[in-house]
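Every protein chain but one is kept in place in this view of the complex.
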Amino acid sequence: MMSKIVRTQANFLYPLIMIFGFYIVAHGHLTPGGGFQGGAVIATGVALIAVAYSYKNVKTWIKKTRLTATEAIGLLTFIITALLGISRSFFYNWLANTGLLFGQPVPYGINPGYLNTAGTLPIMNFAVGIEVLGGLGVIIMYYLHYIKEVSKNAV
Amino acid sequence: MRKLLLCTALIVVLAAFLYVSINPADFGYSTGDHLVFGHPRYVDMDDYFIHNGQNQTGANNIVTSIVFDYRGFDTLGEASVLFTAVLAVGMVLRALRRDAK
Partner (left out) sequence: MIFESLLQILLLAGLIISAYLAIRYKDLLACAVALGVFSFLLSLEFYILQAPDVAIAEAGIGAGLTTAIFILAIKGTSRWEVEE
């Protein structure tokens, strides 16, 4: 556990980092960024909490099995979304310009940007985002677990 | 001796890069004018993506439409690389933990 200054700063910054990461993931098809970048930013928030607090507290808040399940679900969602357009080709954008979910046609040229566009791209952004979040988070949790084991054996 | 060798290699590489950036015509990059940053030599594929990307995928961000749609296999490989890396970290740390006991 770090000092009180670090914990106060982490408590203040944690929600801001999470909101910024989810913003990057959700607006991946409109603004710079995307699933990978947004997932990395969210994982940075998780790492901030994991560094600032002791492992005994962090273990009760963040479960390793849940992060692994999140990672697997993200990768499966990505592959299944790509596979659903197999009638044309793998990775065919089968939702774009259909008028269904995320299917609003977008005018050519400069426009203000509409969230309900781009077909399968927001789904894939979200899938890759939670996959990166789970992967990088579970690496940090493995590190914390191993450090605790080593220090217990040394003492 | 090793330091001298290292310095010589660095200076040779730096001189090669400077020579290519000053005389690009000698290496087949451009006939005539210089290469300018932001103005690539061949732009046919860029023009195709810029003119058809919004109609075909409906995304304003053309980088995302390339990463997740036109070049989707690249992202699939990247995601599976991350998955494999997490598997490897888990296996290594678990084996080390068993040794420590």
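Each chain carries a letter (A and B) given by its place in the written order, and its residues are counted from 1.
Everything below uses one rule, namely that contacts are C-beta pairs under 8 Å (C-beta built on N, C-alpha and C of every residue); 3 or more make two chains touch, one makes a residue touch a chain.
These numbers come from a predicted model, not from an experiment.
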Among A:F22, A:Y53, A:W94 or A:Y143, the residue in touch with the chain that has been omitted: A:Y143
In chain A, positions touching the absent partner: 24, 32-34, 36-37, 40-41, 43-44, 47-48, 50-51, 136, 139-140, 143-144, 146-147, 150-151
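By our rule, only the chains that are shown with their structure count from here on.
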Computed distance of Cα centres, chain B from chain A, in Å: 23
Touch list for chain A against partner chain B, complex: 28-32, 34-36, 68, 71, 74-75, 78-79, 82, 90-91, 93, 96-97, 102-109, 111, 113, 117-121, 124-125, 128, 131-132, 135, 138-139, 142-143, 145-146, 149-150, 153
Residue ranges of chain B in contact with chain A within the complex: 54-61, 63-65, 67-69, 72-73, 75-76, 78-80, 82-83, 85-86, 89-90, 93, 96-97, 100-101
